[in-house]
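The following block contains the structure, expressed as structure tokens.
All protein chains but one are shown at their positions in the complex.
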Amino acid sequence: MAEHVEAHEHGHEEHHPRLQHHFQDMRTQQHAARLGMWLFLATEILLFGGLFCAYSYYRTLFPEAWKECSKHLNRPFGLLETFDLITSSFTMVLAIHFTRIGNRKLSVLMLLATATMGFGFLGLHGYEYYHEWLEGALPGKYYHFEEVTATGAPMFYAVYFLMTGLHSAHVFIGGVVLLVLTYLTAKGNYDASYDHPLDLGGLYWHLVDLIWIFLFPLLYLV
Amino acid sequence: MSSPSPSPTTTPAVPVEPKNYLNCETGVRSWLLTRDHKRIGLMFLACVTAALFLGGLFAMLIRIELLTPDETIMSAQTYNRMFTLHGVVMIFLFMIPAIPSGFGNFVLPMMIGAEDVAFPRLNLASWYIYLAGAAFALWGMVHGGADTGWTFYTPYSTTTFTKVVPILLGAFIIGFSSIATGINFIVTVHTMRGPGLTWNKLPLFVWSIYATSIIQVLATPILGITVLLTAIEHAFGFGIFDPAHGGDPVLFQHMFWFYSHPAVYIMVLPAMAVMSEIVPTFARKNIFGYKAIAYSSVGIALVGFFAWGHHLFTSGQSTFNAGVFGVISMIVGVFTAIKVFNWVGTLYKGRIRFSTPFAYFCGFIYLLVFGGMTGVALATVSLDVHWQDTYFVIAHFHFIMVGATLMAFLAALHYWFPKMFGRTYSEGWGLVAASLIILGFNATFIPQFLLGNAGMPRRYWSYPAEFQALNVASTAGASLLAFGFLTILVYLTIALFYGEKVGRNPWGSRGYEWNSPSPPPKHNFDSPQVFDHPPHDYDSEGHEPEMQTEVHGGTEVHGDDGAKR
Amino acid sequence: MNELMRNMLFLPVQASTMSTHIDYLHYFVIITTMVVSTLIGGAALGFYVKYRWKGRIGAKGEPVYTTFLGEALIIGVPAFFFLLWFAIGYRDFVRLQSPPPNAQDVYVMGKQWMWKFSYPDGGPSGTNVLRVPANRPIRLLMTSRDVIHSFFVPAFRTKQDVLPGRYTQSWFEATKPGRYPVYCTEMCGTGHSTMRAEVVVMEPQEFDKWYAEEKSHSRAKQRDGRKTNIEDRDPHATMIEMGRQLAESAGCFKCHSTDGSPHIGPTWLDMYMRKETLQGGQVQVADEAYITESMMEPKLKQVQGYQLVMPSYRGRLEGPESAAIVEYIKSLRSDGTEPVRDKGPQFDIKNGQVVEPGTGSTEVRTGGMQ
Partner (left out) sequence: MAHNDHAHTHSARPYILTFMWLCFCTVLTYTLAHKDLGAWSFAIAMAIAAAKGLSVILFFMHLYDQPGPSRLTLAIAFFFVLLVITLTLTDVHTRFPLSLPPGSFRSGNVVPPIQ
């Protein structure tokens, strides 16, 4: 991620100050950057794909445990977190939109809102983790949650913690990237003619949202 | 130029020491912070060569231990670590990055007329990530190693007390290097092709590396999550793969082989890439069935993903799944067969020139045919039941992966050596080493096929006495192989400093990369490239393939070149 | 021909009904491979000799183009052979995977680093030696106690991974009396290469005689063995053993199994603290109170899915006696440990030190059960 952002900061060519010497023009450069980002996102999807595979595997083996444990997750919290991430995705596209129409102030504001919601999500999820820790609903051998004793319940929590944990790690990285982007936008690095890093950061943030869109019903609702 | 060249590249200026990518900047800093794909390629080559010798050392120790049925030089525990480290080093540190990250980095941008890859910084980062991963893995090896086999099957890998976690994390980190290189090449091929270079004009090397990159990008993340989960499991006991906590080891096998089967093609496709360049050059003829070879590369890349289940035939898989995975494995075999026929077809009515790279091609085609056919035999489900996890499998995958990949690595090294350094090596020694290696390889692994037939399981430190004769034969072959490698190391090192200087295109190849001087300048070409002829084009009217410094075979020199000017 | 090929390929003797089928396919594949490899190698060599570069200036090859027929052959011929082999091999694989219905069962347990064999219905059991009759199909039901192993008999051409937490099956019908080696083919630790066993194929009559003898011996031996086993690892052993004997005399085992298999009544294995759904839908945790209550008043809280056939034991069992049966039920754990004992530190048999639960060697995690 940071690589991509960085890779496009320094250029030296007569056409556009941001054009790197080995690209024909800005269009090709943006196309390359975006394609690279999409490929990176594909690897992220497959990284989570492994966990989705584990999820479906153990769900097939322990359907009862899945039913019971999923009821014990905090559904309203999950709903709140979903709204949080959807809204942050929305503010992210608005930030790019405002950069493109030349309103830097609003853009910075939107980026800050996005980052805040990102870290807010982490806070909400941290509270959930804390609650589960108190209950003893922990993965594998640490499991001592009295209320659910179905076969495979520890496995549900293992899958739950691994999936949400990996996702939260992504939210954290995304949040840090957003803060850097906010700083650079405020400095005036991006405008209507050059917003590639913002664009790529946005793609990454939407991916984080996209994965949560699937995690929420899989873990909390069904 | 005595014959009209299609691409006006050479400039008549004769500097005493022309500036090239090697001498344009000097100092350690200029290498460590370089963004030049050629230098990064060379740095990768240096690292993978070191890994090759490290892995080879482990292999020799294994073979020496197996000289006698019981303890020869090491205990069972040490032996288990040896074969694990041999596998880990050879696969993750040598074979996966060797040709794509090393030679691919060097020649791919030149083949498409680009100044550099799309993301030069990412490219350098890929090298550093590789180093970091290697450092992690080596740290783990020094502090206890692992004794699980490179497949890390759970629950053994999650309960053993050896240093599995750092080695798994090393593999995880190296995976990112692989992904970074893959992304870089895909984007480069999509966006940086020179004017007039359409998809159907891409050299076959580019096609194969492109297919390899697809696999790297799509498969490596799954390995990443798998080894990460295994490391978490080993460290914290979440139970995700461990039946003692409710998990199922079969899931691990599925996730592991979903990466590791396509990984075989990450190793073999680049080998095919190199050979598709070498065959037309030395047969002096356009490649037979360009489209078949190009598209079958991508076909292998995609269909190869469907076949992973054949590693689980004996794990209690149902007949239904065995059927599905078996048929798909056979289809992958057909793609490879197409390529073999096309290469051999290229020789037909050619003007074949025998030289070191071509010698390796001969070794390659033989090993690929034999390794491929035994692969098909292994995909035949009922036969696999007998061979699974025996030395037959070992011999098979060494034939196909090492035999083919190593042959291609050495062929590529000898083929592009003049381009990389502007010097050449002693052809006589090249042929001697090639024969040593090909002979040694067969002597090592043909006995192992027979051992597998006889039923000797893999990863055995001690074995029943009746297997000894074949094991001794195998060890003898391995020493021949080791001797061959040392020979190459010596004469190539000498050639690096004292080798005869050569011109732009010593092989008279029609590959686009040979249009650049040897060694190439920093931005690859002295003038922009125009791609007005198809790749591997040896027969268009008026396109007489120019023969430059003819250093091999004692024949006369035709055409002019940098060295003679 | 068969013998010649077998010796040339270093294959072991063919000692099962399936091994000859598999070997014939092996010969077919290998011969075809050899012929094709020779043809390809010969073609390459021939082309080299005929078309080698003779140092002529500017030499280049003549273009050769593919025809539709050529391409069809290049794709079709290998595909035909590959699929033919696959079809034959798949038929054999299905046979290998489908034990005949009359096969005799043998349970196989792999552990680091030995094989344990036991016959059902209280027959003999053995370590590293599996005795089977010739000319009768034998089905192996296999599982592992610790890590993955693989049960490989080269002479029978059978191999089956042995997974912890799962059963797998394999079968063979030996044809020749003799002794055949068994190897473990899945990396399982330091002793992997010494985890070998032997299949001893006996004449059927000889086997029957041996089996009957061993069976009468092993009954007594086993009971003693089990008793000491329990005493070794449980301070409540006497009470549990008393409970077992009481349950036997009271006829509990007519309806309740202790190994998890379904029966007329709910299984006792893992019954303690299990959540049972009662008729009417509410959930009841099977604690001491509930189990005792069910002995006395079975119809009060009846588990869903079972008929009420159990008589009341009120008055037929004394207080301490019902407590002993409850203790016995509590001791029946599939993971070999009692839930309460999971929480404290345990003694690691292997390394001789106290460890936290769940860590350390597998000996601890399975509680030393076999």
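A few comments on the model shown:
Note that the chains take the letters A, B and C in the order they are written out, and that residue 1 is the start of every chain.
Definition applied: a contact is a pair of C-beta atoms (placed from the backbone, for glycine too) under 8 Å apart; a residue touches a chain by one contact, two chains touch by 3 or more.
Quantities reported herein were computed from a predicted structural model and do not represent experimental measurements.
In the complete assembly, the contact with the undisplayed chain comes from A:82, out of A:20, A:82 or A:182. When the omitted chain is restored, the residue from B:203, B:316 or B:484 that touches it is B:316.
In the full complex, chain A contacts the hidden chain through residues 26-27, 30-31, 34-35, 38-39, 41-43, 45-46, 48-50, 52-53, 56-57, 60-61, 75, 79, 82-83, 86-87, 89-90, 92-94, 97, 100-101, 149, 151-152, 154-155, 192-193, 195, 199, 202-203, 206-207, 209-210, 213-214, 216-218, 220-222. By the touch rule set out above, chain B reaches the unshown chain at residues 190, 218, 222, 239, 243-248, 250-251, 254-255, 258, 305-306, 309, 312, 316-318, 320-321, 324-325.
What we mean here is this: only the chains that are shown with their structure count from here on.
For the pair chain A and chain B, the distance between C-alpha centroids works out to 35 Å.
In terms of their C-alpha centroids, the spacing between chain A and chain C amounts to 44 Å.
Distance between chain centres (mean CA atoms), chain B to chain C: 39 Å. Shared contact sites, meaning residues of chain C that touch two or more other chains, fall at 358.
Annotation for chain A: residues 140-141 touch two or more other chains.
On the side of chain A, the complex with chain B involves touching residues 3-4, 6-7, 21-23, 28, 31-32, 35-36, 39-40, 42-51, 53-54, 57-58, 61-62, 139-142, 151-152, 154-155, 158-159, 161-162, 166.
Only residues 3, 76-77, 80, 147-149, 151, 153-156, 159-160, 237, 243-245, 247-250, 283-286, 288-289, 292, 313-316, 318-319, 322-323, 326-327, 330-331, 333-334, 337-338, 340-342, 344-345, 347-354, 362, 365-366, 369-370, 373-374, 376-377, 379-386, 388-390, 450-451, 453-455, 457-464, 470, 538-539, 544-545, 547, 553, 555-556, 558 of chain B touch chain C when the two sit together in their complex. Contact residues on chain C toward chain A in their complex (touch as defined above): 273-275, 285, 343, 357-358.
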